[in-house]
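In what follows, a structure is listed as structure tokens, so that the remarks can point back to it.
All protein chains but one are shown in place.
In this document, chain identifiers A and B correspond to the written order of the chains, with residue numbering beginning at 1 in each.
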Amino acid sequence: MAAEKTSPGLVEVEKTSPEVSGMGHRMKRKEDSRFLQGRGNYVDDVNLPHMVYGHMVRSPYAHARIKSINAEAAKKLPGVLAIITGEDLAKANLAWMPTLFFDKQMVLATGKVLFQAQEVAFVVAEDRYIAADAAELVEVEYEELPVLVDPYKATDPASPILREDREEKSNHIFHWEVGDKAATDKAFADAAVKSKVHAISQRCHPAPLETCGCVADYNKATERFTIYLTSQAPHAHRTLFALVAGLPEQNIRVVSPDIGGGFGNKVPIYPGYVCAVVASLTLGVPVKWIETRSENLQSTGFARDYHMTAELAADKDGKIKAMRVKTLADHGAFNAAAQPTKFPAGLFSVCTGSYDYPAAFCEVDGVYTNKAPGGIAYRCSFRITEAAYLIERAVDVLALDLKMDPAELRRKNFIQPEKFPYATPLGWTYDSGNYEGALNKALEMVGYKELRKEQEEKRKKGELMGIGISSFTEAVGAGPAHTFDIAGIKMFDSAEIRIHPTGKAICRMGTKSQGQGHETTYAQIVAQELGIPAKDVIVEEGDTDTAPYGLGTYASRSTPTSGAATAMAARKIRDKARKIAAFLLEASEEDLIWEPGKFFVRGAPGKAKTIQEIAFAAYTNIPPGLEAGLEAINYYDPPNLTFPFGTYISVVDIDKGTGEVKVRKFVAVDDCGNVINPMIVEGQIHGGLTEGLAIAFMQEIGYDENGNVSGGTFMDYLVPTAVETPHWDTGLTCTPSPHHPFGAKGVGESPNVGSPAAFVNSVVDALSHLGVKHIDMPITPWKVWNILKEKGLTG
Amino acid sequence: MAKKELIHVKINGKDREAPAEPRLLLVHFIREQLGLTGTHVGCDTSNCGACTVILNGRSVKSCTVFAVQADGGEIMTVEGLPSNGALHPLQEGFKEEHGLQCGFCTPGMLMSSYALLKKNPKPSEEEIRWGISGNLCRCTGYQNIVKAVQYASKKMAQGGK
Partner (left out) sequence: MAVTIEKTFRVGESADKVWAILSDPKKVALCVPGAQITEQVDNKTYKGAIKVKVGPSVTDFKGEVKVVRLDEHAHEIEILGKGQDVRGKGSASMKMTGKLRNVDGGTEVVSTSELNVVGILAQMGARVITEVSNIMFEQFVNNFKKQLQSPEDMSAEAAKPISGVGLAFSALKASFSRHDDKSNGSAESDPGKK
């Protein structure tokens, strides 16, 4: 699938030969071999001598005081080695730990519990069955307290105050605002048309197929602590363990082996990890803790739970003048948001979207409730999906109000290519974009005009069919040191490349793949920059003893940060290679021309040295004055975020008898700049769209008035199977990032960011002629059927 | 803890035996007693299929079978996909068509596909989707998995075993 380059003049990438397999090649993945043969090494596959197992005792109540914990019966069970409670941890100052966002959370409950499934005690036993038995025998006496699950009631004086540990006795966490309120208010006052939508991005959960877990191995003899961890950010976790547990950082080794999916769920540090670490320190043997799926869904990092209101002010021709946004963020019992420190609402302020207008104002209030803590960035840059969903819904509602075609309304308002770099009214500088290019391609691929005709015909017959568009822009690759840090650590990333005498290479990066194919894609970057065949390049990530420091993989940041670092390190190597080549060829450096894989003398192409020959010379025939070896390391501080974008179009048919929505066709046109491996990009799009489908139609982590969680197992939290998942039609346009070393932007999350709005827009479009303007996700058949019933349409 | 029984199985062509208490799940028996960690656990309600193995010729979710139920039986796990030294056409198909990303669902997916192709060597796309509907994947969106199974079906029809 060749991408049409729509912005010539930006970073051009020349394709290498298939043998070298640099950028743009559909190289088959190097990591597949072991996974296909069942030889992956996931955390639960780690088996160490004398290893024991941990199991968590959890609260059934959403809000209750702990009157007593009686572990006597549990302790007596043969095979039980230890039972740790909050009281025990408190003695080592570990009952609470800092979250990634200026708050703290209980490791094991002390005093009271604040959400159903909260960790109360940790049992360690010889095998996992005994540990589970023992957990059942731990008797906890609770005194139930009134429960708060409605975020809108959080600041009600009648609501219980959840966090007694905080100085300020309030359930309100933060208020954040950005933009020009006065200018925005004025634009609204003067506007001919005002439209409004209240859209909920419901609480959902990334649910990677592998749950979270660790093997904590304290070696008394060496005093070194190895933690095999499901971690998307091993170095950050190492530093946090050092700071929180007071362990010397040089003695901690975090190993993220193969990770079975992350999607943001494996960014926080969970109580189970800390308990396993404490248990191993105490018992001196490896302690394995692997959570069950129920525990994963009910207690680990949830996503979204943003209750948003957006207003757009426009003139009567549909030109948007301003946007006003007010959002209520439900963080659960602790603010465990995984976000850069300056952004309590993440990058939500990209909610102005792909559109060109001068004024906007956005405010977000965060509150506590008796729910699991969070929220994390589920396959999106922090809060970007919420933002993209909001603006794309708002634009569709405006189109309805104006009785304008939603594609035309978007086209009218897009930021034009020549306006980039574009400063949005809420403070972001988009690097490059060609929104109309993506829109046009998507409209063509889906056959928009014919579909609208078909819809008209169907409406006359009373049949329900809808077309929904989402033209999203997202911001990824966090991020520049001047603005971005997580828990104080700046968000650079790294790559270290070492070339061996025979011209092969090993690289290590500070990121950590959970399925994104880094072992292949980074090798392709090295192949592109140095002409060494990608198959000759080994890529390693995840071992903090060997990999250079990095902030990990999430928020689509790997290609923008470590990918860039890889290119920069490779270029440093190329600089040294030039010196060695000049020495070998007895020419001056300026007279050498580089072609992927070799230097040759200007005017004498026969006088050349391949990179392999140069590598060999680096160890055997070292130029005087130069150090031996051929390697480099780069820590890359990106000058800006990158802004991938696209247009997605969803076509749905609704069954009037059952309310079931069938996605008949879905077109996804993405622009992530220059592409490393188109095959991998397609795979990412397919996967992300499937997650978006689930969020739009099937998923919610809900809480009843007593704080009981629904959607706490896969019986109720639905993951689409191959049957529900439609066929995805994908396409690419290419608008390189002007500031990235090879013009790439990152793409893994775009499909999850852009698709929920497309799905919802298509369902609303199917029903808009009946007066429906908005339906909140998940759009279940039951919801649709009730709307149809209300309109007198049930078949 | 109840008394352990010695369970005998023929797994991936080899005779193996190991102790198991009555409530030990087959998936734990395979992973821990027999040391074959290719089969994975992805949920606790029998929904995800990551634990799929072939037991006495049929695909089963090994998290919902007790080890004692498999006593005397024949098991095939992903480690035993017949290969004659090379990759099985299914494994080849998954690689060629990019049918895996994180790899966690892959063993179960391969076993379900294997069982499907045994029953129905030339499945349509719809039959493939139904055939693997007991296996959840969060990464691929299934599209390339379908292509992988089609690749294998074609190759096996041409005689490539």
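Definition applied: a residue touches a chain if its C-beta (ideal position, glycine included) is under 8 Å from a C-beta of that chain, and two chains touch if they have at least 3 such contacts.
Just so you know, these numbers come straight off a predicted model, no measurement behind them.
Although it is not drawn here, the omitted chain touches the following shown chains in the complete assembly: A.
Summary of contacts with the chain left out: across A:V13, A:M27 or A:V140, the touching residue is A:V140. Screening A:Q116, A:Q455 or A:S470 for touch with the missing chain picks out A:Q116. Mapped onto subunit A, contacts with the missing chain fall at residues 59-62, 116, 136-142, 144, 294, 704-710, 712-713.
Just so we're on the same page, only the chains that are shown with their structure count from here on.
Distance between chain centres (mean CA atoms), subunit A to subunit B: 29 Å. Across the complex, subunit B meets subunit A through its residues 1, 21, 23-24, 28, 31-32, 35-45, 47-48, 50, 77-79, 81, 87, 91, 94-96, 98, 100-107, 110, 128-130, 132-146.
Residue ranges of subunit A in contact with subunit B, taken from their complex: 28-29, 31-40, 42, 44-45, 47, 78-79, 128-130, 206-211, 258-261, 263, 292-294, 514-517, 679-680, 682-691, 713-715, 719, 721-723, 725, 727-728.
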